[in-house]
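Sharing a structure, written as structure tokens. Questions coming.
Moving on to subunit A:
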Amino acid sequence: MKQHRTLWGTVGPVIVAIAAILLLLILPHKHTAYRSVELQKASISLSTNVFKGESMKTHALDHGYVPFFGSSELARLDLMHPSVLAEKYHRSYKPFLLGKAGTQSLTHYFAMQDMTKQLRNKKAVFIISPQWFTKVGQLKAAFSIYYSPLATAQWLLKAHNNFVDRYAAKRLLTMQAVPATSIMGQAIEAVAHGHHLTHAQRVYLQLRLRTLHSEDKLFAGLGIQNKLSRLKKDKKKLPKRYAFNRLDHLAGRIGRRSTTSNPFQIDNYLYRSRLKGKRIKAMKNKQVKLDYRRSPEYADFELILNQFAQSHTNVLFIMPPINAKWAKYTGLSMRMLKQTNRKIKQQLTRQGFNNVLDLTQAGNVNYFMQDTIHLGWRGWLAIDQVVRPFIERQQKSPHYHMKQMYFSKKWQQKIVK
Partner candidate 1 sequence: MDTKKNVMSILEELTGSNLGDKMDVNLFESGLLDSMATVQLVMELEEKCQVSIPISEFNRQEWETPSKIIAKVESLQ
Partner candidate 2 sequence: MINLQPYANPVYFVLLIATLMPAMIGLYFGKRFKAYEAAWTFVFLVVTFGGEKWHQGVALIGYVLFQLLLVYGYQRYRQHRNQTSIFVTMVSLSIVPLVAVKLAPVLPISQLSFFGFLGISYLTFKTVQVLMELRDGTIKTIRSRDYLRFLLFFPTVSSGPIDRFRRFQTDEQQVPDRETYLGLVETGIHHLFKGFVYKYMLGYLFGTLLLPQVAHAAMLCRHAFFGTGLSVPLILYMYVYSMYLFFDFAGYSLFAVGISHFMGIKTPENFRSPFAAHNIKEFWNRWHMSLSFWFRDFVFMRFTFYVMKKRLIKNRIRISQVAYLVNFLVMGFWHGVTWYYITYGLFHAVAIILNDYWLRFKKAHPNFISHNAVTESISIFITFNTVCFSFLIFSGFLNTLWFK
């Protein structure tokens, strides 16, 4: 029997499918509650998906999680890592880790735009690495990986014609993550020039935001790396009761056992896979010329500070050290580093950010670092001594007084002696 083709029979299924997808994306979704195990998985996964999305982050922060902003050190999930300690000793807070290699001030500034409500009058921990403050600052390639259209659309819709927003828009344009000819790109251009968004731009952004929200809610839970078993394994190694001296001793022992292959106290696995052989030789005196004192990053960092001031967030800033043995080998200038740290600290304290944990002198402490620049065993534990009381105890509410000067070229290039 020969079947006759009809127009509807041919194109009908496609039309139905497209209509279904559009409905799925445009109709508002009821906020699905995530199970606590899902949130826990997300909190230590460091998945780009979670970082860029909204629903997981905001949901977690609404349910007892505290944001820990940072970069590559967050991935050093050993037994003294804040997430492990909080889980083992049933702390009243749970860290939600935000950041990965390549996330610097500008990425963080835009990625936090979809959780400003959750930051309001809350506490946060922020690990600020001197390695961010290079001559070029935020790398375009890294920015585009962590660029979130959702957070950016949200930021655009509430952007004002003020110095901070114009500055942020200009920096966003230089990152070239958004095509300049797209509607979003043109809206950013408008903000950068102090223009209002047109009505059409607003309507488009709202519609786009709606579909992005739907996508986020539908797909946020997918592709999250499951590190819970690692967390459980690390947890088992910890003693039942929390006692600093015992833990510190344990951290030192495990650190010693894990760094037997080299004189730098760098983790064996990392040393073997990234440095051993020719590569280590090539690193000798390789960092003599590195300079973190002059960088556009100082102005990007000021964006973050402005965001915290605006949402009245009480932030504990942590300034980690650099492995001193490593720094000596690579010829990194201690004077330069000292001046960098002083400059960052000055920018913080002169604007009222007084909760600063300065560990920059601890680079020589045994097994403080897991490798070259990343906190490890005893370092994490040292942080815990300050993080825990900061979050668990009532704090004086902060008084910030922001100064536009910190955006200036002059400050970016200034050397604080």
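In this text, a residue touches a chain if its C-beta (ideal position, glycine included) is under 8 Å from a C-beta of that chain, and two chains touch if they have at least 3 such contacts; residues count from 1.
Regarding candidate selection, all candidates are chains of the complex that A comes from, given by their letters.
What you are looking at is a predicted structure, and each value in this text was computed from that prediction instead of being measured.
J.: Scan 1 or 2 and return whichever one touches subunit A in the complex.
T.: Spelled out: of the options 1 or 2, subunit A touches 2.
J.: Tell me, which parts of subunit A touch candidate 2 in their complex?
T.: These residues of subunit A touch candidate 2: 4-7, 10-11, 14, 181, 273-274, 277-278.
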